[in-house]
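Only a single protein chain was left out; the remaining protein chains are all shown in position.
We call the chains A and B, going by the order they appear; numbering starts again at 1 in every chain.
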Amino acid sequence: MSAMQVSNLTIETLKKMFSEGKRFDGRGLLEHRHLDVSLDISNKAEGSARVKIGKTEVIVGVKLTLDEPYPDSPDKGNIMVSGDLLPLASPRFEMGPPDFPAIELPRLVDRAVRESGMIELEKLVVKPGEKVWTVIIDIYPINDDGNLIDAATIGAIAALKHTELPEIGKDGKIDYENSSGKKLPLAKGIAPISFSFFKLGNSIILDPTREEEEACETRITFGISDWNGQHMINSCQKNGSEIFTKAEIEHIMDILPKKFDDINEKLKKSLK
Amino acid sequence: MVYKRTSGRALTEIRKMTAKVGVVPNADGSAMFAFGDTVAIAAVYGPRLLHPQHKQNPSTGILRVNYDLLSFSVYDRKKPGPSRRSQEISKVTEWALSPVLNLKEFPNTVVDVQIYIIQADAGTRTAGINAASMALAHAGIPMKNLVTSISVGKLDKDLIVDLDKSEEDFEGGEGPTDFPIAKIANTDEYTLMQLDGKIQPEVVKKVLKLADKACEEIYEVQKKALKEVVSQ
Partner (left out) sequence: MIMMRNKINEAHEAAEEVSDYSEDSNKKRKIVIPGEIIVKGEDYLPSEGARREGDNIVASRFGLAEEAGRVVKVISISGAFIPRRGNVVIGRVIDITFYGWLIDIDCASSGFLPVEESPRFIRKEEMSSFLAIGDVVAAKIWSVKPKGIDVILKGKGLGKLEGGFIFRVIPSRVPRVIGREGSMINLIKEKTGCNVTVGQNGWIWIKGPNTDSEIKARKAIEFIVDKVHVEGLTDKVEEWFNKN
């Protein structure tokens, strides 16, 4: 891949291809590339995962720290999602202060995780009003071939599901070398998955490669999870200056539940 | 009394090494290298345009290395952003690699090397150099030879190769000496040398011989990984 931006003629050809339901790699417009998830990427993290969707690769790690609770939530633990578009992953990512995509990525993952209620924050209190666990999720793309947001969210969920609380020593300090054996308290059955729908012309696609993503004009990302047996949307963000029509949004609402079930299945298979 | 290593290794035994080339498809060259639990990945982009212009060298391309730990690579989460330690390691790594590179054909350009530690258990800079060396070769950069790197040292009086974290923290007697080196493969030319601890001059000579032998083993691992990328 190079840093060269997508060209006008390629955009026009992709527009035509999508309108015919075709993609270069032969997928359907709403079809995902091969998904592969593995765990325990770092034994120094309390939980970690590596996600590969096609050639896109993201690694996510979870670290736990003990802090004071926020003043407006003295009986709840905290979540913090952070990340960096490492220059390693793409000739487009540069060293230096984060640009908007670098800021947006952790925020979208944060929203999907937080709003789903997946992490039981009330169970993360060690001493009410004084000491609570902070769950810090760090996201690092390793290779950007499109759809980083969805890959990162899957990575965060996989890592969280396999996170264990570390031991707290007698001095009140965390002993990271030893696990308490207790898993991070998670609400049963809730695991949000993110779906970013990209639009080019009148076509809507899922899981674009980097080339497809750059040609697309706008995107809308939904975080959706299983809540008490129902499909529940927890978060949404539209990005870009083109519009989505009501018909398009309604169509997406029709597709989402099936896509969630499909990817959820694939995720479970991959983690076996 | 000879020191018994917690890993059960012999004193001069290197941890299990793994290496793979081509791990970042977007990069011009890339590789992963691990000493036991210490895992480093490196990606090379270039020769490419160097910004800002005043840093350009009209007679040659330059090498620029960025090394850092991922926040969850260590028990105490490392806050994102370069630390002084990572800046120092970036610089010594650059000095470790540049003697083998010939960038005169590429004036005004930069060859960027990005090194990240995914999991740290001592020897991170040496793993980083080994990964970067393969990544530079993979990127087709004109290169005299590979660079190999290992930490040698001493625990009290015992000479030792490839210290892990528990050994870096060793206490007793003359204490731990950590001596990371890098050399141009199959030569007597050292490109990186740092030392922390207590070691007598005559012992330094002995320990360098151990390093030479270890580097020969590392070179074979690097060579194998590079040759395997073609059949992928």
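Criterion: contacts are C-beta pairs under 8 Å (C-beta built on N, C-alpha and C of every residue); 3 or more make two chains touch, one makes a residue touch a chain.
Nothing here was measured: the structure is a model prediction, and the numbers come from that model.
From the set B:V113, B:A137, B:I181 or B:I199, the residue in touch with the chain omitted from the display is B:A137, counting the whole complex. Considering the complete assembly, chain B touches the hidden chain via residues 28-29, 45-49, 58, 61, 100, 102, 105-109, 137-146, 184-186, 222-223, 226-227, 230-231.
By the touch criterion stated above, the residues of chain A touching the omitted chain are 1-5, 7-14, 16-17, 20, 22, 24, 26, 211.
Convention: only the chains that are shown with their structure count from here on.
Chain A and chain B have Cα centroids lying 32 Å from one another.
Listed in rising order, the residues of chain B touching chain A in the complex are 23-27, 30, 37, 39, 41-43, 45, 48, 66, 70-77, 80, 112, 114, 116, 118-120. Residues 1, 3, 41-45, 48, 55, 57, 59, 61-63, 65, 82, 84, 86-91, 95, 136, 138, 140, 142-145, 176-177 of chain A are the ones touching chain B in the complex.
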